[in-house]
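Following: one structure in structure tokens, then a few remarks.
Each chain you see keeps its place in the complex, though not every chain is here.
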């Protein structure tokens, strides 16, 4: 049976398809984003306070590498699917980064299924947001250079600032640190806000995402069936890479599922924003339609249940 | 009450451009402006995302015609090729000319 949050997503998609006037106010959407990032960070931070940081270093290095390699694999595949060099690189940057909401859904699914997992997994999210994004941007810039020699230089300092000190990494890392420093006793008084309502807030967020994803149908039609095929076939491939990395790291079953989900998910908030700044020539409309309109629902409905199902085979 | 003619330059652009447009204004010694959050529509072009985060802003700056022209020229050449940006000029009159 589907998780209840998936039903909220479906309600949002339906509302948009039938052209209902239902809209979530922008301030609510922003608030939900801030909340989810902080809450996920806090959860992971509580766990961090319980274990020696040094033990995590290999994991961090492994997931960073995983994220950075994704665009190198994805971009050529997208070229084969007929995308222009710049668009292929741009879209590969989205898959190199991660979707925090997809992670949140997987996390609640893992908990519901009672799979044992590394509770510091939110740390992976934080460190996986940037590397693949940056690699994808570099690929796109190289493609541009090849097409047009007098391309301006990319401002790496601005880009690093945008990504590393952007809202999502900052709140995730901030939550992790606060959780780690405050520990269980310190976090207890704010539990009623940051822990208990987590899943209900996620449900509201998915309603909003459903509204947006439902609005991507036009873009999907314009780009043809190709985009749907791409958005559905990349996740399982990437999930396999994630699960294998999890296997090498000796993760528990839940941890494998989470890492598979992270690899398989595509960013549709941070990545498009960074691309607009760094490579405006890449078609972000196409990328959002693919990441949010296809891959996100695919992971929600098919991917996550699948990854959870297969994870035990890769687990330590 | 002395009225002085000035030019109002209006820029409508995707919000991602905000920091760079403002930097452009400052570079041309225009240090005062007014920004509104707006919603836009434009004939379907090569930019077709309509994700919530895809906000649009309107920047208005009142200044001398020469300054407005210079800003417009710079914005047009640097950003118009790859970004959503529209600009237009209107004639206005102001009272305290020394402020603009």
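For reference, chains read A and B in written order, and residue numbers begin at 1 within each chain.
The rule we apply is simple: a residue touches a chain if its C-beta (ideal position, glycine included) is under 8 Å from a C-beta of that chain, and two chains touch if they have at least 3 such contacts.
These figures come from a predicted structure and were not determined experimentally.
For the full complex in this file, the chain formula works out to A x3, B x3 (one representative per kind shown).
By our rule, only the chains that are shown with their structure count from here on.
Centres computed as Cα averages put chain A at a distance of 34 Å from chain B. By the touch rule above, chain A contacts chain B in their complex via residues 26, 29, 208, 212, 215, 218-219, 222, 268-269, 272-273, 276-277, 280-281, 283-289, 292. Residues 14, 16, 46-53, 82-83 of chain B touch chain A in their complex.
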